[in-house]
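Below you'll find the structure I mean.
Missing here: one protein chain of the complex. Every other protein chain is in place.
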Amino acid sequence: MIITLIKGVDTQKLALFTGWLESKSIGVHVSESNGQAVLGLIGDTEALDTELIRGLDIVESVTRVSETFKCVNRRFHPDDTVIDVGGVKIGHGHFCVIAGPCSVESEEQIMSVARAVKAAGAHMLRGGAFKPRTSPYDFQGLKDEGIRLLLKARRETGLPVVTEIMSIADLPLFEDVDVLQVGARNMQNFDLLKALGQTRKPILLKRGLANTLKELLMSAEYIMASGNENVILCERGIRTYSDYMRNTLDLSAVPMLHELSHLPVVVDPSHATGIARMVPPMTLASVACGCDGLEIEVHNDPPRALSDAKQQLTPEEFAALMQRINVVREAVQ
Amino acid sequence: MIITLIKGVDTQKLALFTGWLESKSIGVHVSESNGQAVLGLIGDTEALDTELIRGLDIVESVTRVSETFKCVNRRFHPDDTVIDVGGVKIGHGHFCVIAGPCSVESEEQIMSVARAVKAAGAHMLRGGAFKPRTSPYDFQGLKDEGIRLLLKARRETGLPVVTEIMSIADLPLFEDVDVLQVGARNMQNFDLLKALGQTRKPILLKRGLANTLKELLMSAEYIMASGNENVILCERGIRTYSDYMRNTLDLSAVPMLHELSHLPVVVDPSHATGIARMVPPMTLASVACGCDGLEIEVHNDPPRALSDAKQQLTPEEFAALMQRINVVREAVQ
Amino acid sequence: MIITLIKGVDTQKLALFTGWLESKSIGVHVSESNGQAVLGLIGDTEALDTELIRGLDIVESVTRVSETFKCVNRRFHPDDTVIDVGGVKIGHGHFCVIAGPCSVESEEQIMSVARAVKAAGAHMLRGGAFKPRTSPYDFQGLKDEGIRLLLKARRETGLPVVTEIMSIADLPLFEDVDVLQVGARNMQNFDLLKALGQTRKPILLKRGLANTLKELLMSAEYIMASGNENVILCERGIRTYSDYMRNTLDLSAVPMLHELSHLPVVVDPSHATGIARMVPPMTLASVACGCDGLEIEVHNDPPRALSDAKQQLTPEEFAALMQRINVVREAVQ
Partner (left out) sequence: MIITLIKGVDTQKLALFTGWLESKSIGVHVSESNGQAVLGLIGDTEALDTELIRGLDIVESVTRVSETFKCVNRRFHPDDTVIDVGGVKIGHGHFCVIAGPCSVESEEQIMSVARAVKAAGAHMLRGGAFKPRTSPYDFQGLKDEGIRLLLKARRETGLPVVTEIMSIADLPLFEDVDVLQVGARNMQNFDLLKALGQTRKPILLKRGLANTLKELLMSAEYIMASGNENVILCERGIRTYSDYMRNTLDLSAVPMLHELSHLPVVVDPSHATGIARMVPPMTLASVACGCDGLEIEVHNDPPRALSDAKQQLTPEEFAALMQRINVVREAVQ
């Protein structure tokens, strides 16, 4: 149920009202839009008397919502969410480019890439420390050492760091990490989502390989319903029968997610295409249809990368792309 | 086999050489790139002596190609193809917006829409006369009367017309039509493709619902191998499990088709999304990743349209979108 | 609208009633179930007065149907349809195995295979004369000569013949063919379907590569609404991301099509898997879930076949499989 209150509502009356709702085991999610408070009610709202609530002097309108997602729903929270990551903002016009190597491989490598992407204008640094690999015999990441190196790169460049978490047991290692990424394969690892919901860390939630937008939003709902509102959605390509590309980038997800939800949406063109020379056109397309940010893989020496060698840009290619991103952003504003 | 000749090749020697090849039942496709002639050889080239050809004084280099597509292949024809439709060009920087209703419904309707899209800057007029419908009980189009109305709209506005052909038997009715469209469901109707290959009409070939890029190119190859080089490729969304949208627009097809082939590539965001308000962002994304044109549905009264009511823009929405298309085109040039 | 009449309805009254309906431009499809006539009404039945019809003394019950498919619908025609192909029956317990080579290649080949599959117990002979091939450079079939050879094989073995038609223009060549096959790529070639609807030939309609069951049934509806009730549905695998197999055989289509429609359903395990050694297990699975027949590729010398070499059984493998088919059929009856 969504309750829009009158403008300039009396805060005391509002507190009384939300207290009454909570006494009935109804969760209340308060947001504001155009100077009006909007209450999103979560729980068993069947028993509430709509007419009675509509009659209250602080209430402007009441709408019953049958949609299965609530916290993530734009109807519950009409304004765009802006997430603040150590001073870097994302959402509602704040555009954020996350760049860095697929995997952290060595101190020299991550430092070199971090400096390069910083110089080119990136806002955050990515790098995989724990790597989900289809084969148990492939490089699994530097793990805690990888996180240590990322944090060192942050100290030098000032860029907040984004890295993937695969297991609840590893959470303590991520204490100083700025954004925790949930990979496509873990999008419906519900226990991990609940655990992340109990932190206040920004979560970058990637869409699963064959998941619908509704399922992506329900996974975000798992995090938010556990108390963490800092969720960034990420489209990274879905699995189809299309040839030549690793995945099929579903860009129409960007405007549709913006319509359904208030959360920021970023695009990862590197995993979506799997081919470095396809990254620039798909990056510009992502910007043109309104994404709030990008996650782009950059490596100092792509052919020698320990994972995803074919899809990583060189620092020079990334710097050139950043120029073009800015031009397209201005064009679509 | 691809043979690149030296710059400023002697035309008499060239004629002798191609004559010799043709005497061996080898088809020769001549194109030019950077002032050098490039010969694409089609047929049983196994028996040709590569070393002997490489030794000729008019030959710069010889490459054996094992790829299954030939005429459509950029390696056979390094420069972009430009197709001229009654003075309107498409390809290699010539950008072309095709707009109009899903179906031609009445004289008043098509005239009104034609004037509106012309005023907004469209380059060609689309309108379905023969309509492929999943159900035999749905509106099947005005047929020959629809074509007559399209031609009338062309006379008044000067816009070349694009309309779908479903059957070889209807070919005589399309004699004055400028561009013949092959719909997604007929992409592998090989007899139709061969028949269209025997005309010299520009063909707008839409990608099938679940077809790969290779299959799309092989269908273009059917048309070209039959003698018609005027093929425009069209990405219009593929069928996946993605929810909310009618199809999944596979925009990475645009740069990949450009890499594989010299043919122009247009995008149809209307059929891809099936939702009018998703058309603008996906249009801009298409432009940003380098498409050569667009096919956009515009109707004077969308809610009363006889087909695809939900996906057609109003003339006003289309005019506003044309402005934004031009801004993004400039940004990505 | 579906009208079930009383048992032993007076035929004169029935004729009066159907004449009245037809005078209102309502098509009437009469079938019988358990000794009761069932009328399926097609056309604009909105204007009919349900209460008035229900009140007629020859009427037992009236049901409004909103489903989009009518002629194919089991609700319109509760009993299984049995199709008679020159004395060979299919449907409602009549099981039919169609076997033969992918393509007719020579007189010797088709005669040899025809004799072998006949000896093994096949009921009909298949063989492609017109071949839909992704590449224009691949073998396109022997065409009219292929049909002549098939008919010769029929004369010798007595097996009715099944072969694919790709174009309306070829219809005269198929005059003596017993069953006309519509391939997966032409499942939504609506003009072809309408033309076939004007014949009385049994049509074997293959499901398209990415088509839903509803779309398959709507394509059958095109044939039936044009007047031809002899439609056999065929599941032959759909395109997915599954590896190792050419297509994904969607066997649950068999019981679901039986629930939705009264038409017979056959399975083509050869095209579905693309691998000869996978044909026996998938054949037995098809039988176990209730298919009415099978289409299996058999070649006298698979490795030298001009098309689909990897998926064709030898005559010996086919004979062994026929034994197993019979055992499983008995087990599931």
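A few remarks follow.
A, B and C label the chains in the order they appear, each numbered from 1.
Here is the rule we use: contacts are C-beta pairs under 8 Å (C-beta built on N, C-alpha and C of every residue); 3 or more make two chains touch, one makes a residue touch a chain.
This one's a predicted model, so the numbers in the text were calculated from it and none came from an experiment.
Considering the full assembly, A:L209 is the residue among A:V9, A:L209 or A:V332 that touches the omitted chain.
When the missing chain is restored to the complex, the residue among A:R54, A:H92 or A:R133 that touches it is A:R133.
In the complete complex, the residue from C:G55, C:G86 or C:G290 that touches the missing chain is C:G290.
In the full complex, the hidden chain is touched by chain A at residues 68-70, 132-137, 166-169, 185-186, 188-192, 194, 208-211, 215, 218, 221-222, 225-226, 239.
For chain C, the residues in touch with the chain missing from this view are 210, 212-214, 238, 240-245, 248-256, 259-260, 272-273, 277-278, 281-282, 284-290, 324, 327-328, 330-332. If you put the missing chain back, the residues of chain B touching it would be 239-241.
Everything that follows uses one rule, which is that only the chains that are shown with their structure count from here on.
Distance from the chain A centre to the chain B centre is 37 Å, each centre being the mean of its Cα atoms.
Distance from the chain A centre to the chain C centre is 49 Å, each centre being the mean of its Cα atoms. Looking at chain A, one finds that residues 240-241 touch two or more other chains.
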